[in-house]
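The complex appears here minus one protein chain, its other protein chains still in place.
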Amino acid sequence: MSTATTTPAPSRGALTDRLLGRNPQRRVLYLLLGLVVLFSAVRVISGEQALTSSSTFSAALLLAVPLALVALGGLFSERAGVVNIGLEGMMILGTWGAGWAGYQWGWTGALIGGAVFGAAGGLVHAIATVTFGVDHVVSGVAINILAEGVVRFLSELLYTDNAAGGGVTQSPPLSSRPPSFSLPVLSSGPDLLGDLEGKHWFLLSDVAGLLRGLTNGVGVLTVLAVLLIPASYLVLWRTAFGLRLRSCGENPAAADSLGVPVYRLKYIAVIISGALAGLGGVFLVFIATIYREGQTGGRGFIGLAALIFGNWRPGGLAAGAGLFGFADALQLRSATAVVALLLLIAVLLAAVAVWQALRGKRTQAVLAAVFAAAALVAFLTVDELPEGIVSFTPHLTTLLVLSLASQRLRMPKADGLVYRRGEH
Amino acid sequence: MTLLRRTGLALLAPVLAIVVALAISALVITLIGENPFTAVRVMFDFGDTPSQQTQAMVVVLNRAVPLFLAGLAVSVAFRMGLFNIGVEGQYRLATILAAAVGAAVALPGPLHVLLIVVVAMAVGAIWAGIVALLKVTRGVSEVISSIMLNFIALGTASFLLTGPLRGSEPGASIITTADVPESGWFPGLNGVFSVLGLAEPRTELYGFLLVAVVVGVVVSVLIKRTRFGFDLRASGLSPSAATASGVDARGMVIKTMLISGAIAGLIGLPDLLGDQHNYGTEFTSGLGFLGIAVALLGRNTPVGIALGALLFGFLDRAAIPLQFADIPASVVTIIQGTIVLSVVIANEVARRLTRRQAERGNAVAPPSTGDGSTGGGQGPGGGPPPDDGPGSATGPGLTTAQPQGAGR
Amino acid sequence: SDEDDSASGGSSESSSASGDLRIGLAYDTGGRGDKSFNDSAYAGVEAAIASLGGEVQELSPNDDASNRPELLTQLAEQGFDPVIAVGFAYGDIISDIAADFPDTTFAIIDSTGVDLGEGNVTGLQFAANEGSFLAGVAAALKSTTNYVGFVGGVETPLIQSFEAGFAAGAEAAKPGITVDVKYISPAGDFSGFSDPARGQIVAQGIFDAGADIVYHAAGGSGTGVFEAAAASGKRAIGVDSDQYQTVDDPAQQAVIMTSMLKRVDNAVEAFITDFSEGNVEGGTDITNDLETEGVGLSYSGGFIDDIKTQIDEFAQQIIDGEIEVPTAP
């Protein structure tokens, strides 16, 4: 036997690795608890109720779900080795499909319509990249451009002089609304969590806010999306199909040599990818109850970022989408709450500084301490940030977390490489 | 192989692409009940009077200049396997700061312009440098960081515009920076038309066209002919081999992003120095993203990018005559997407046909002529195509022209 | 392109014999069918044509709207007169073109024609702050929680004048009332006008904080505001057109208490009529305000019929100059 070194457990994503070492479940719990306590403390000190209100959390959910759906779409495609910059375009197609099917056949129609249109975008991407071997980025960019033109054109074709309403930039409204759910007693009816939240007690009210935010008036697609995350994990990592699909992204030549239908699997993966991105679009249509041009607002790209943030894993991308969604919700809710966030950052950075100092890394410690001090000063002196600055809170947060967490990201090995049988 | 057949193969890709794009566009136009032939005629209708015709050319060129610069900025990074999706933010921030500096100082003409150009390039380079720095020190994927920095640039520009750099009076509907005084304007090129004996167009041809040409030539020489360019391309083709050959991978990432960002900083200047003279809420946005398409269309070579930019400029202009002919402008967007897709697909098909051809003959054909088939395995950018130097990408039998090279 | 069909080249064939009114209409981004002021402008043109005869050529800008100057140029060059530019975004380019075509009459909506220094541009302006003032009055009078909100699409001066009027109106009707103001995106980022999801989230935040009526000036994001109102059983105020009539969705219709009307159609129609009668002066601004009924409130659905007299009182005070409505917050 040659050397078989004992290896550490596979990386679980940038953030978790850095913060938790390698012993998950329990540490995740500790981490979450720590964060809740911290948030609670910051809320009490700053008096910014929005920081942990159920309203913020439910907004965060609304903002995170489409990102998570798109990122899941990216997951399927990139796990099968096809880079998907075209997610934005597929999402755009999804919004249009949902609007078009939705005004005729209601919310179920919208669900299917959006998925089908998104999948059609995926199909184009698959034809270009898999069959014709076009560079994945090229094809994705082309699809983004194409999608914009196609939806505008279709609207022009179908909505001009449409009795049901609509126009070149929007569809008629959905003919039925998707159902939404609340936890009985706790977050609806007597609304015990709501009561608790209203008390503004330390910790208890914050937890209540979190729980109520995630359980009150949750749309059907949100439920579906949340289920899709573990489901994708199970499909990709626990089934034969998933193994084969992932093998196309790791070493397609090896898969091919074992009779795995690489091309077919890539097709399936990219089409699923498009359908999921389309569902992300459907989600936006459900909120608005219509299709509206420009509705996606670059969410396809953010979803892609969430995917990379999450190290090409379902749990990780959900965390990425959640982080972004929360920061975005906060900035949309209250510009002053964003200032309170500075206090939070100051505390976290101070902790990092202490930790780095203990590990003997002086430069990092000093750097973190300086930034902590700066954040604290900013918190104490600034009352409200200008709209321009507040607007990029989520982007800056994501970037900060990424650059503070250690980077052990690992993309699928053959991701983005054009595979042609016999030409590896 | 006969010369005829060789030429045929070389022309195959562009012809195929054009045929496919035309076919799809024709289908789309027919679908809305219009005549595709009318559409084509209208698109090539540059007007009736000589001055209208030159004006149409000016419109196309003025649109192509920023697109060319955007494509160039993207392609430099692509060449070493970096996907600079952040060109958008880089040029927006560069333009507003350059406009502010330009408005704040008074210098003699050329110096004033030079200062503005230098500021724009510096800001673009710094903004792109953040991406590079995060990548080499913290390992943050350049795709994420540049997407995020785009939004941050947008927000920052908005803050600057509504706050410290606001130059327009409080009541104005459009918020702009203060105007750059005339000494900071870039003179137009309409003199050229009279020299050539053509009618004077209504608006000025951007003098920045010359700068763009110079930048294009410099970048071309830099990438193809210099040691630095070799290191850059080597890093794109195989990061590990480049490192083993003595290329400092981290330094290369930083230098490349700085160059890419500096070029990106120029994108807004044709409009700023040639027409608008200030940066405002209505300043053209989205050029960075179009630049990606143009770079890919031009297969990351300066000449290709120039052709791609001209094509986009042409299509963009065509949107107006099409509307006069009752064809919706969205058709142009569809045509743009279709062209990008069909050009790249056609390249691929032609590549295969060429190979099969070579198989029957006895020339040694390369297994790949580049586009997209490379891919260094790092970053989703895939790999940049190899050098397009004479005969480098084609075998001895096919040295006349690359099948992908011409005709876009 | 050999045929020499100069002036009428490429224009629509519906050239009517009844009059030689050839109107050029250059839209803001989105173009016709936006269910907003592009459509409103078109409605005005249509109404004018219906009574005066003539034809219209519409042009929409490209995606990044970089070809606005060309749109106006082409229309003027092809002999369309008057040429109407829809949206203040044409404000910084229209003067150059107007100078090049001194014989063509131009109009620009939402921007001034005075400051340009050209004698052939008329600004069609709207006192949106005055209309918004009435919306503020209505909201304040109808609010039971003493808490109302405003959702702006993009933080531009134009939208800020809506905000200013609304806040002033609310304060005038009910001193001390809370007015919660939020914008979806900052200046320069126009996504705020087309992101209903964010509109919903922002409005929901205001409702959750205690507001019971929210006024929006957020363009396409407005449906999100209505949706938030519907979801929380609260009220919303529409903008530009009578959105009670245009939303197509009964659930949303039920929450639209009133809309701040901005009669772009009337203004455009009046302008064309003036033009055909040779009454356009140029280099002037036509301000459409409460007095000219260029702005106002809608009463569809009958939600605010009971406070009509109070609203009218305030309107009269504004017309009489007793109340000076601010244009900036």
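Think of it as A, B and C in the order they're written, each chain with its own count starting at 1.
Definition applied: contacts are C-beta pairs under 8 Å (C-beta built on N, C-alpha and C of every residue); 3 or more make two chains touch, one makes a residue touch a chain.
The rule is simple: contacts and distances are computed from a predicted model.
Trainee: Absent chain per UniProt: "Dihydroorotate dehydrogenase B (NAD(+)), electron transfer subunit", "Phosphoribosylformylglycinamidine synthase subunit PurQ", "Heme ABC transporter ATP-binding protein" or "Cytochrome (Ubi)quinol oxidase subunit III"?
Mentor: "Heme ABC transporter ATP-binding protein"
Trainee: Counting contacts across the entire complex, name the shown chains the missing chain touches.
Mentor: Visible chains that the missing one touches: A, B.
Trainee: Per the definition of touch given earlier, which of A:L31, A:A253 or A:L367 contacts the omitted chain?
Mentor: For the chain that is not drawn, the touching residue is A:A253.
Trainee: Touching the absent chain in the whole complex: find that residue among B:A56, B:A234 or B:I259.
Mentor: Touching the chain that is not displayed is residue B:A234.
Trainee: In the full complex, which residues of chain B touch the absent chain?
Mentor: 224-231, 233-234, 237-238, 240-248, 355-356, 358-359, 362-368, 370, 374, 383, 386-387, 389, 391-393, 395-396
Trainee: Which chain A residues would touch the chain omitted from the figure, given the whole complex?
Mentor: Missing-chain contacts on chain A: residues 1-5, 7-8, 10, 234, 238-240, 242-244, 246-247, 250-251, 253-260, 410, 412-413, 421-422.
In the analysis below, only the chains that are shown with their structure count from here on.
Trainee: Could you give the separation in Å between the centres of chain A and chain B, each centre being the mean of its C-alpha atoms?
Mentor: 30
Trainee: Need the CA-centroid distance for the pair chain B / chain C, whole Å please.
Mentor: Centre-to-centre distance between chain B and chain C: 36 Å.
Trainee: Provide the list of chain B residues touching at least two other chains, using ranges where the numbers run on.
Mentor: Chain B, residues with two or more chain partners: 154-155, 157-159, 161-162, 328, 332-333.
Trainee: Which residues does chain A have that touch at least 2 chains other than itself?
Mentor: Touching at least two other chains: 148, 156, 168, 298, 386-388, 390-391.
Trainee: Considering only the defined contacts, which chain A positions touch chain C in the complex?
Mentor: Contact set of chain A toward chain C: 50, 53, 55-56, 58-59, 62-63, 66, 148, 155-156, 159-160, 164-170, 172-174, 177, 217, 284, 287-290, 292-295, 297-298, 329, 332-334, 386-388, 390-391.
Trainee: In the complex, go through chain C and note every residue touching chain A.
Mentor: Going through chain C, the ones touching chain A are 30-35, 39, 63, 155, 182-189, 191, 194-202, 204-205, 208-209, 220, 223-224, 227, 231, 246-249, 251-252.
Trainee: Would you pull the chain B residues touching chain C in the complex into a rising list?
Mentor: Those in contact with chain C are residues 41-42, 44-46, 48, 52, 55, 59, 63, 154-155, 157-159, 161-162, 170-176, 202-203, 276, 280-287, 316-317, 319-321, 323-326, 328-329, 332-333.
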